[in-house]
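Pasting a structure below so you can have a look.
For chain A:
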Amino acid sequence: MIVLLLMIFATVILIEVPGMLKKNMRRELIAFFVLIALGMALSIPQALGVKIPSPTKPIEALFRPLSKLLK
Partner candidate 1 sequence: MKEEEKLSSVQVFFLALNFFLASAFILMPSAVAATAGRDGWAAILIAAGAGILLSKLYAALCIRFSGRTIILFAQDIAGEIPGKIMGLLFAWFALHLGALVLRNFGDFMVISLMPCTPLIVFNSVIMLIAAMAVYRGLEVLCRFNLMLMPVILVSMAVIIIFCFTIPNFDAAKLLPLFENGFSRVLKTSLIPMTFPFGEGVLFLMIFPNMSNSGDAKKIMAGAIIASAMIIASITAETVAVFGSNAKNFVYSTHSMIRCIELAEIFERTDTLTIVIWILSGLIKISVCLYAFVKGCTQLFALKDYRPIVIPSGIIMTALSILVYENVIEQTEFASKIWPFYSLVFELLLPLMLITLDSVKKVF
Partner candidate 2 sequence: MRGSDIKKNHDKLPQNRLKTGVAYMESLEGKLLDENIEKNIKCLKTIFEKCSDIIFREFVFAQNEQIKLALIYTDGLADKGQVSDQIMRALALEVPMAVPGRVITKAQALEFIKERGLCIHQIKETNKVGEVVNAILSGDTVLLVDGHDTAIINGARGWEARAITDPEAEPTVRGPRESFVESLRVNTSLLRRKIKNPNLKIESFQVGRLSTTDVAIAYLEGVANPAIIKEVKTRIERIKIDAILETGYIEELIEDEPWSPFPTVNHTEKPDRVAAMLLEGRIAIFVDGTPFVLTVPSLMVEFLHASEDYYERFIFTSAVRIVRYLAAFASLVLPSLYIAIVSYHHELLPTALLLSVAAQREKVPYPAFFEVFLMELVFEVLREAGIRLPRPIGQAISIVGALVLGDSAVRAGFVAEATIIVVAFTGISSFTFHYSASISFRLLRFFLMILSGTLGIFGLTIGISAICIHLCGLRSFGVPYLSPVVPTAYSDLKDVVIRAPWWAMVANPRSIPGHNKKRESFGMKPMPPENGE
């Protein structure tokens, strides 16, 4: 599973990066790697079975009081 995931990331980088290097797109490269890192941070722990807190939780906590309006 984790191997597959890393393979996918490797492929994505292989596909995208050479083109950007050729066109000398620095900002795009930075954005690309930031997003890739984010994607890795979100997916690799999941593949390893580590629980990451869901973003839904804080949102739920924030809006829970309002939801009583719907009752």
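Here, contacts are C-beta pairs under 8 Å (C-beta built on N, C-alpha and C of every residue); 3 or more make two chains touch, one makes a residue touch a chain; residues count from 1.
In picking the candidates, the idea was that all candidates are chains of the complex that A comes from, given by their letters.
In this text the structure is predicted, and so the values were computed from the model without any measurement.
Asks: In the complex, what candidate makes contact with chain A, out of 1 or 2?
Replies: 1
Asks: Could you list, by residue number, the parts of chain A that touch candidate 1 in their complex?
Replies: 8-9, 12, 15-16, 19-20, 25, 27-29, 31-32, 35-36, 38-39, 42-43, 46, 52, 54-56, 59-60, 62-64, 66-67, 69-70
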